[in-house]
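Of the protein chains in this complex, all but one are displayed in their positions.
Here is chain A:
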Amino acid sequence: MSALCVPVVFGRTFDYVDGLHLFCARYKPETGDIIVGRVVEVAQKRWRLEINSNQDAVLMLSSVTLPDGIQAEVRNLQHDGTLQLHARSDKYGKLERGQLLSVPSYLVKRRKQHFHQLDQYGVLLILGCNGYVWVGELVEAKDRMEVDQVNLSEEAHMKSRSYMSLEETEPDYTPLETRRNICRIANAVRVLSILGFNITIEVILEIFELSISESVDVHDMLGAEFCVRVAEKEADRRSMATKRKG
């Protein structure tokens, strides 16, 4: 198996194989990936984001305001490995009211969809390619646009203050039911990461539903009992899949 981090010998020279990064703990950036990062440094014109990679990424300042968890797309990879991000479109930006999880990056597959607006639960779920997963309250897109406009109209040094005033005017709480849903989905992701299963939206929702149908409390979801149930479910699913193939 080439997935071991041992180079394969080709003739007399040494080369390394693609499989090398199969179980690599760190994220290997590629252009176009959607990632979630944490702001670690704020400079005049750019932000430095911690993205679980070899180096921190650079985000040139755009319409987002305060340091926190943030979501962006990999724009280009410079030769020395420095990473540049962009968050131009209004679907990217600062994330608030939720929790950031970190899972091994190899469990998150690159897909077309990484944002999932789960309207029925009022939850926004973002599976970042770098292994950071955001679970937060679903804020209406309209609200966010307004926030952006207000911020753009303000002067740069006024930004923090304008943000403060916004916080005061907006209802700054999340309904209890939504918070429960956020925790439940976050724990579903945690269970998957403990068991080492691939993390996809379908499986997360399946576990979410399983926990509700078996009336497992949020805090019991990480217990061994529920893990076993999830593993059994996964085994069932796989045997079904192989049967269908056969």
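Keep this in mind: contacts are C-beta pairs under 8 Å (C-beta built on N, C-alpha and C of every residue); 3 or more make two chains touch, one makes a residue touch a chain; residues count from 1.
Here is the rule we use: contacts and distances are computed from a predicted model.
For the chain that is left out, the UniProt protein name among "Serine/threonine-protein phosphatase 2A 55 kDa regulatory subunit B", "Mitochondrial distribution/morphology family 35/apoptosis", "Glycosyltransferase family 62 protein" or "Exosome complex component RRP41 homolog" is "Exosome complex component RRP41 homolog".
Annotation: of A:107, A:182, A:204 or A:221, A:107 touches the absent chain (contact as defined above).
When the full complex is taken into account, the listed residue touching the unshown chain is A:196, out of A:32, A:175 or A:196.
Remark: the residues of chain A touching the chain excluded from display are 1, 3-7, 9, 14, 16, 20-26, 50, 54-56, 80-82, 106-107, 195-198, 234, 238.
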